[in-house]
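Note that this complex is displayed minus one protein chain, with the remaining chains in position.
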Amino acid sequence: MAKVKGEIVVNTERCKGCELCVPICKEKTIEMSGGLNSKGYHYATSINEDCNGCTNCALVCPDGAITVYRVKLD
Amino acid sequence: MAKVKGEIVVNTERCKGCELCVPICKEKTIEMSGGLNSKGYHYATSINEDCNGCTNCALVCPDGAITVYRVKLD
Amino acid sequence: MTEEIIIAGFGGQGVLSMGKILAYSGMMQNKEVSWFPSYGPEMRGGTANVTVIISDERISSPILNKFDTAIILNQQSMDKFENSVKEGGLLIYDPNGIVRHPVRTDINIYTIEASDEASKLGLAKIFNMFVLGGYLSIKPLIDAEYIHKGLEKSLPLRRHNLIPENEKAIARGKEIVHAVHVLN
Amino acid sequence: MTEEIIIAGFGGQGVLSMGKILAYSGMMQNKEVSWFPSYGPEMRGGTANVTVIISDERISSPILNKFDTAIILNQQSMDKFENSVKEGGLLIYDPNGIVRHPVRTDINIYTIEASDEASKLGLAKIFNMFVLGGYLSIKPLIDAEYIHKGLEKSLPLRRHNLIPENEKAIARGKEIVHAVHVLN
Amino acid sequence: MKDIRLMKGNEAIAEGVIRAGCDGYFGYPITPQSEVLEYLMANNPEERTGMVVLQAESEIASIHMVYGGAAAGKRVMTSSSSPGISLMQEGISFMAGTELPCLLLNVVRGGPGLGTIQPSQSDYFQAVKGGGHGDYKMIVLAPASVQEMYDFAKLGFELAFKHRIQVMVLSDGAIGQMMEKVELDDQLPRLTDAEIVKKYPWATTGKTPDRPRNIITSLDLNPVKQEIINQNLQKKFRHIEQTEVRFERFMCDDAEYLFVAYGSSARVCQKAVLLGRAKGLKVGLLRPITLFPFPVDELARLAKQVKGMQAIEMSAGQMVEDVRLSVNGVVPVEHYGRLGGIIPAPDEVLHVLEQNFIHSKKEKQYEPATY
Amino acid sequence: MKDIRLMKGNEAIAEGVIRAGCDGYFGYPITPQSEVLEYLMANNPEERTGMVVLQAESEIASIHMVYGGAAAGKRVMTSSSSPGISLMQEGISFMAGTELPCLLLNVVRGGPGLGTIQPSQSDYFQAVKGGGHGDYKMIVLAPASVQEMYDFAKLGFELAFKHRIQVMVLSDGAIGQMMEKVELDDQLPRLTDAEIVKKYPWATTGKTPDRPRNIITSLDLNPVKQEIINQNLQKKFRHIEQTEVRFERFMCDDAEYLFVAYGSSARVCQKAVLLGRAKGLKVGLLRPITLFPFPVDELARLAKQVKGMQAIEMSAGQMVEDVRLSVNGVVPVEHYGRLGGIIPAPDEVLHVLEQNFIHSKKEKQYEPATY
Amino acid sequence: MSQLLTREEICVPENEVYHRTCLLTDAALSYCPGCGHGTAHRLIMEVIEEMNLQADTIGVAPVGCSVLAYDFMDIDMQQAAHGRAPAVATGIKRLYPDKFVFTYQGDGDLAAIGTGETLHACNRGENITIFFVNNGIYGMTGGQMAPTTLPGMKTATSPFGRDVTTMGYPLKITELLAMLPGTYYVTRQSVHTPANVRKAKKAIEKAVQYQKLKKGLCFVEIVSNCNSGWKMTPLESNKWMEENMFPVYPLGDIKVPKP
Partner (left out) sequence: MSQLLTREEICVPENEVYHRTCLLTDAALSYCPGCGHGTAHRLIMEVIEEMNLQADTIGVAPVGCSVLAYDFMDIDMQQAAHGRAPAVATGIKRLYPDKFVFTYQGDGDLAAIGTGETLHACNRGENITIFFVNNGIYGMTGGQMAPTTLPGMKTATSPFGRDVTTMGYPLKITELLAMLPGTYYVTRQSVHTPANVRKAKKAIEKAVQYQKLKKGLCFVEIVSNCNSGWKMTPLESNKWMEENMFPVYPLGDIKVPKP
C-alpha cells in the first residue's frame, strides 16, 4: 500500500479559533497558535509533518478555513 | 322481566325535519308529519303506540327535539 | 326607466336565481343591471333576498332601502320589506304560509299562488319561474325573447333542455297573478 | 456637571459592565445617569459599546453623537469614535492591538496598558476595572466610596467577595494611565 | 364581438387576473370573498394559462407563498377579507421592505374582531396608513363597480411591476358580492421564465454565471445603510404620489358642495348628487380611485371652489382625515359614516350634507389660508 | 427608604407589571425586548405574587392567550417588537371588538420587514390609526424614560380596566435597552378571583346561578345591532378623548417655535430646546404622552401662539399628520425624521427647526382660520 | 291495566327518561337539519350538567359553524379568532387552574389555520379539553376543502375532487397529537347512532374527569357530517360518513392513560 503525506493550510483570517479541529486530528498535527489574527482569534496551525491528508480536520471546520493537500509516496 | 311502555314528545318547533330519528326507531314509531312548523320544516311525529322508551331517537336528534317517557308495566 | 326590485324569501326558494335570470334578461336587452344578494352563512337556512336593478342609465347605488317592487315569498320577508316599497309601488306575494297579509293602501298589491300551482304541475323546483312570470305580466319591462336569452345565459349548458319548461312556468305565472289592491 | 462617555471595544471585554458600574456609582452619588448599549446579535462577536451619561441635571437624550470622553479598547472602535470626541475632550485607549493610533490634536489623549497589566497580575477577567481606574484618575467625578457602593449594587451578592479585587484593579489603573497628548 | 357577462365582483377579479396573465394565486377561504378562490378552482386557469391556484392552510401562509412567488419575479396574488388581511400585516411589511410586486385583494367586512360579514370600509387606515410595521405605503385601488374589480386586476399588476410595489384592491362585501355587467378583454399571455429573467433582473430565478447572485431581503443591521434603503423607499412613494393619482369627478365643475367618497359609498353618493341636482342644489362628488396616492392636489384645488366637503364612508371616519389633510383648513370637512355592515342610502347622505352645510348655522365664510 | 434602581426600560416595565398586580404575561422572544420575558422568568413572579409567565409558541398565540385571560377578568399582557406586533393585529382587533382590557408593549425597531433591531418610531400609524381591521382605537402611551416604562405598567392597567380597552405602551429600542434610575413603588396585591367576579361582572369566570351566562364575542351578524355595538365603541373613544389626554409642556409658555415629539425623539428635542434657548431662540417642546388620545386641543391652542411647529420623529412622517389635523392649517407644521434605526441628535433637530422657520424664506404671516 | 294508559298519562315528569339538558338554551340551534354539531353540543352539556360543573366551566367557541355555540350552551363562553381557541383556552386555564376549560373546534379551525396553536397546547400538556368536530370540510364558509377532506372529495375549492398530489393528503391530526407526551387521553368518536352517542358521551366524561384530575390535555375528535357541504340529505350523509370517513378516520381510543 502506498504511503501518503499530507499538509494543511489554515486560512488564518477565516479561522475563528474554535479548536474543533485540534482533537479531530489523530496525527496531533494541529495546535492553536499563540498569535492573534486581525479579528483577535488565536488561529489553528500545523505543528508537525505527520499530516496524512485525511481531511478530517477540514470536514469539521465550521469556517471552511482548512485546505488539505496530499501526495502519494511510493 | 317487566314490560315497558314508552312515549315520545317531539318539540315540533325545534324539530328541523332531518329524519335522522326515523330509521333509528326499531319500533317504527316515528314518521315525518305532512304539516310544516313555523320555520317551514316537516316535523317528526309518533305514529303508533309501539314506543318502548328506549331513547335511541332522542340520542341521535341533533336538535334535542325529542323527550322520551317510559313506564314499567308489570 | 329604472326599476328597483327586492325579491325575498327562504333560502332554497330560488330567490337568488330568479333575480339572476331577471338581471341577465335585462342585460341581454341592453339595459344596465345590478344584482345584489344578501349573503353569508345562508346555507344554514334563514332568509335570502336579492336586490335587482334594471335601468336605462348607469346604476348608482346597488343597495337600496326603498324599492319600486317587492316580490315576497315568506312571512319573515313580508315583515321586513312591506314598508320598503315606494309609495305607488308594487308588492307581489305568494300567500302560501303568509299569516299576516300586507296592509298598505298606498301601493299596488298582487298575490300569486305559485307554490300551489307549481306543486300541482309537478314543477315545484321551478316555482320561482311562476313568480317571475307573474311579475313580468304586471311590469313587462323585458321582452320574451330577452327572457329566453337570459335563461340561456344564466343556466349552464347542460341545463338548457329545461328552458322550455321554465318558459311554460313563466307563461303560466302570468295567468295566476291576481290583484288584491290596485291604486287608480 | 454633565459627563458624556462612550466606552467601546469587543464583545467580551466587559465594556457594558464597566459602563454599568460607572452608572451605578454615579447614581449612588445622587447624580442623574443613563446607560445605553449597542445591542443585538452581539453574541456572535463584533463590537460592543455603551454610552454613559452622568449629570447633575435631568438627562435629555441618552443617545449622542459627540462625547466628552471616549474609552476605546480596539481598533474598530478607534476608527468609529475618535472623531466623536468633543473638542477639548478626552480619549483613553488601550494600545494593545491598536494599529492606527489617534491623531487628533484638539483633544486630550491617554493610553492605558490595561490588558497587559491585567494579564500580568492574573486579573484578565477584570481588565475593564483597570481601565475604569485610569479614567477616574483623569476625571475623578465619583468618589471612591460611591464606586464601592456602585460595585455592590451592580455585582450580584454571590460575587461581592470580588469587590476588593476590583477595587485593587481600579487603584492600579490609576497608576498606569499615561498622557500622550494633553492640551494646555 | 365583445365578451360581456354578468358577474359578481369576486368572480370578475378572478377572471381578470387570469386574463391579465397572473402566474399564481394563494389564498384561504373567508366570507365575503371565497368566490375568488372558488371561481379560480372551477375555471381551470391551470389549463387555460398554466396559472397555479393553491388553497393555503392560512392567510399567513398565503401571503408568504405570494412573497416567494413574487421574489422569483412571478405575477402573484392573494385575497381575503378583513380579519384575514390583519393576519397578513407582517407579510405585507416584508413585501414592502423587499419591494416585491403583488396584488392583494381585501373584500372588506365590518369589524373590529369577527364583526360581521356585511360590507364595510373600516379598513381604510390599515390599507392606506400602514397596518404593518415600518414606514411603507401600498398603492391602494378602490373599485366602485364590478367592471372596476375586473379592470383593476390588470391595472394592479401593471402598477405593481412598474413600481415594484404591493397593490391592494380595497373592495368591500357589496362590490364583491354584487353582479353587474362586465366587459372582458382578451387573454394576455403569461411571461415565460426567460422573459422574467430578462425583464426582472432582480428576481431570484437561479444564479447564472452572467450575473451576481440575487438576494431578496429586508434586513440590514447597519443603520446608515438601512436609512438609505428607507429613504429610497420614501422617494418611490413620493414619485408615485406625483404620477399615479387617479380619481373621478362627478358634476364637480360648478359644485358648491362636494361629496368625497370611494367604492360603494361613492355609488351611493353619485345617486345622492343626482337627487340633489334634481332639487337644484349644486352638489358634486369627488371619488378617489387611488386611496394611496390620495388626490391631495385635486381636493386642495376644489377646496378653493366649494363651500364644504362631506365625506361619506362606511366607517367611523378614516378617509376623512386624508380629506382634511388635503384641504388643510381651507373649507370645513364633515364626516358621515354608517357602521356595522350598513350601507347608507342616497337620500340619507344628501340629507346629511344639507344639514351640515345648507340648512345649518354652521355655515360661515371660510378664509382660505394663505400658504 | 425609597427603592431606587438602575434598570433597563424593558426590565423596568417587567418589574412594573409585577408590582402593579399583573396576573399573567404571555410572550415570544424578539430583539429589542426579550429582556421583558427574561426578567420575568428570572425574577420569579410566580413566587412573589402568583403571576403566571408563559413563553408562547408565537406572537399570535401570545395575543390570544392574552385574550383568554383578559376575557376572564385577569390583568394580562404581552410584549413584542414591530414584526411581532404586526402578527398580533387580528388578535388586537378581536380584543377591541370585545372591549377587553390588556397591556401591550411594542418596543419598536426599524421596519419595514425584518428591517433592523435599532430603535424607530415607525409603528405610530399602526398603533394609533389601527393596524388591525375595523374602526377601533387603543390608548397609546409613549414613555420617554425608563421611569415612565415602569410607571406606565400601572397606569396602563388602570386605564385598561377603567375603560375596558387595550392600552399599548409604544416604546422603542432606545428606551427599552437603556438603563436609568427608577424609583419603584410598593407591591400592589393581585385581585383575588372573588374580587374579579365582583369588580368585573362581565368576565367569563364560570356561570353561577345568580347571573345569566357571560359571553365574550365580537360577532353580530345583524347589521342594526352591529352598528349599535360600533357606535357605542365610538362613544367610548370620544369619551377617552375628552378625559385621558396626557402631554408634557417643556418651555412652551413663551415659545415662538414648537417641537412636537414623543418618546426618544422628545428626549432629543428637550436637549435641542435647551440648546436653542441658550442661543436666545424661543423654542419649546410639546411632548404627547398619550398618542391616542392625541393632545389635539393643546396643539390647537398653541397654534394660536407659535409661528411654526416642527415635528421630530424617527419615522418618515406619521405623528405629524395628527399634528396637522390638530392645527388645521393655522400654522405651518414641518416634519423631520431619521430612519433605519438612527436617532437624530439635538443639534441636528435644532438646526432643522431653524432652517424651516427662522433662516428660511418660508416664514410668513399665518392667518388663523376662523372656525 | 297498562294497556289503558293514555299518552297524557305516560308523558308526565315522573316518567321522563330523556330530555334535552337544561344547559342547552332555548334558542334554536343555527345548524342545518341533521348536522352533528347539535348532538355534540348536547353531549358536552349533558356531561357538564351531570358533573355539576356549570359554575366552573369556561368554554371557547371557534370560528366555524359552531361560532355561535355561546348562544346554545348555557355557560360562560368566549368566542375565539379562527384557529386560536387552544391559545385562548391556555390563557384562561393558566390563570384559573381549577376551572374546567374546553375548546370546541372544527377541522378547518383546528387543523388548518390553528395547527400551531393546537400542536403547542398539546405539547405543553395544557390541562384543557379539546372537542374537535371533524366533518372534512369548511361548513361555515360554504363547503370549501379542509385539511381533513378525503381524497377525491368534491368541495367548493376542489370542484373536481381533492387531488392529493397538489392539494395534500387528509391530515390525521389526531394521530399526530396522540404522539405528543403532553396529551393524556386522545379518542375518536361519532354521534350518528345511539350506540356511538353513548360511547361518545363516555369519552367526553373521561375527558372532563381527567382534566379535573389535572392529567394533561384530553382530545376528543368527533367525526361528523356536514350534509350541506357534502350536498346530501342528513341520512345519506351519515351513510357516506360511515363508508368513506371512518376508513380514513377510524373510531376508537387512540391514546389511553396507562393504568
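Brief remarks follow.
All chains are identified by letter, namely A, B, C, D, E, F and G, in their written order; residue positions are counted from 1 within each chain.
Quick note on the criterion: contacts are C-beta pairs under 8 Å (C-beta built on N, C-alpha and C of every residue); 3 or more make two chains touch, one makes a residue touch a chain.
Just so you know, these numbers come straight off a predicted model, no measurement behind them.
If you put the hidden chain back, the residue from G:59, G:116, G:142 or G:234 that touches it is G:116.
Across the entire complex, the residue among E:27, E:69 or E:156 in touch with the chain not shown is E:69.
Among E:21, E:45 or E:91, only E:91 touches the chain that is left out of the view. Touching residues on chain A toward the chain that is not drawn are 3, 5-7, 9, 13-14, 16-20, 23-24, 39, 41, 53-56, 58-71, 73. Contacts to the hidden chain, counted on chain E, fall at residues 23-24, 26, 52, 54, 56-58, 60-62, 64-72, 74, 76, 90-91, 94, 98, 193, 204-209, 213-219.
One chain is missing from the display, and on chain G it is touched by residues 112-116, 119-120, 123-125, 147, 164-169, 171, 175-176, 179-182.
To be clear about the criterion, only the chains that are shown with their structure count from here on.
The chains other than chain D, kept in their positions, cluster through touching into A | B, C, E, F, G.
With centres set at the average Cα position, the gap from chain B to chain G is 24 Å. The geometric centre of chain C is 85 Å away from that of chain D, both derived from CA atoms.
Looking at chain G, residues 31-33, 67, 79, 81, 141-142 sit in touch with two or more other chains.
Counting only residues that touch two or more partner chains, chain D has 40-41.
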